[in-house]
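Down below is the structure, laid out as structure tokens.
Of the protein chains in this complex, one is absent; all others appear in place.
So, chain A:
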Amino acid sequence: MIQKTILNDTHRALGAKMVDFGGWDMPIHYGSQIEEHHQVRRDAGMFDVSHMTVVDLRGARVREFLRRLVANSVDKLKKPGKALYTCMLNPQGGVVDDLIVYYMSEDFFRLVVNAATRDKDLAWIAAQATAFDVEVVERPEFGMIAVQGPTARDRVIGLLREEDRGRVGKLTRFAAAEAKTETGVDLFVARTGYTGEDGFEVIVPEADAVAFWNALLEAGVKPAGLGARDTLRLEAGMNLYGQDMDDGVSPYEAALGWTVALDGDRDFVGRDVLEQQKASGAPRQMIGLVMDEKGVLRHGQKVLTPHGEGEILSGTFSPTLGKAIAFARVPAGEIAAGVEGGVRVDIRGREVPVRVVKFPFVRDGQPQDGVLA
């Protein structure tokens, strides 16, 4: 049966076009995906991301458990509230999921995992946790709203009670804090997001989620659908699980090498495979592409490079750039930037030249160097 978030009726009342999103009935847009995209880049927009799952880990050995579970090092988390983006790997070095780990206290860490991988993740985490006597508790009673854009933080802070405003305003990127609204609602406010803009992801008790959403609306934050979230995150150079990586792809093959910490002799799942890839090179690589011709790059299109064939992973029309952009996974090997890379994409039988660029494509609303050529 299709699942609904607590905000389902609210989305419908706002005129959302709803779609089946990995088993969840979610808004794809509220009229225009492109307008919602620009709204987030220029001002502030909000996304219902309540389909994502909060998982709380408790026990004396949680940190030790996470040292084993994830490829990034939780020892980077020194102050309560700090967050870490990481992949959790299988023994073959493939990505089970990408997630955020929040350090709450020494016996309490919080994970936020993807919606579509929820069951698989929970089973995997629970199986690994038994040896460490860690309690794994899913928290479906929370809603989650991402407020993103240059004015997003101010608008959220304006809804907090006086004494919490300063503290939440001072949160650094990838840090979180608990706070209350003026009406006394408990929030977990994290300065994270998935759009390349500043903003907060706010975890709110389900019972208060609709009122909080409506308060944000009144504060001038416009609703944005998962369609805009997808174009924003691709512009921001962020991976989407299931499209840009999965169980058969290592972090090195997904341009996520920066999230891998081969620190000391920490024995995390998949480490031996990653060490081997680090030493001799991963067989494939992920590259960023921009197409200057009209048209749209799409998932699954064939990509031709001097080193062999690959395929488009995420591909879309970038509203900020007015051009098609994409990630592609191609065989390993040096590829020059720009059209000199000799990379082409097969679009309905036509080989269209594309430029190889560094990503992110867009950061803080601005096209990055070399992206517009």
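FYI, contacts are C-beta pairs under 8 Å (C-beta built on N, C-alpha and C of every residue); 3 or more make two chains touch, one makes a residue touch a chain; residues count from 1.
Simple rule for what comes next: contacts and distances are computed from a predicted model.
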Chain not displayed: protein name in its UniProt record ("Cytochrome C and Quinol oxidase polypeptide I", "Tryptophan synthase beta chain", "Glycine cleavage system H protein" or "Putative membrane protein"): "Glycine cleavage system H protein"
Candidate in contact with the missing chain, chosen from A:Gly45, A:Gly93, A:Gly149 or A:Gly227: A:Gly227
Among A:Lys222, A:Arg298 or A:Arg344, the residue in touch with the chain that has been omitted: A:Arg298
Missing-partner contacts on chain A, residue numbers: 17, 28-29, 32-34, 227, 231, 294-296, 298, 316-317, 319, 348
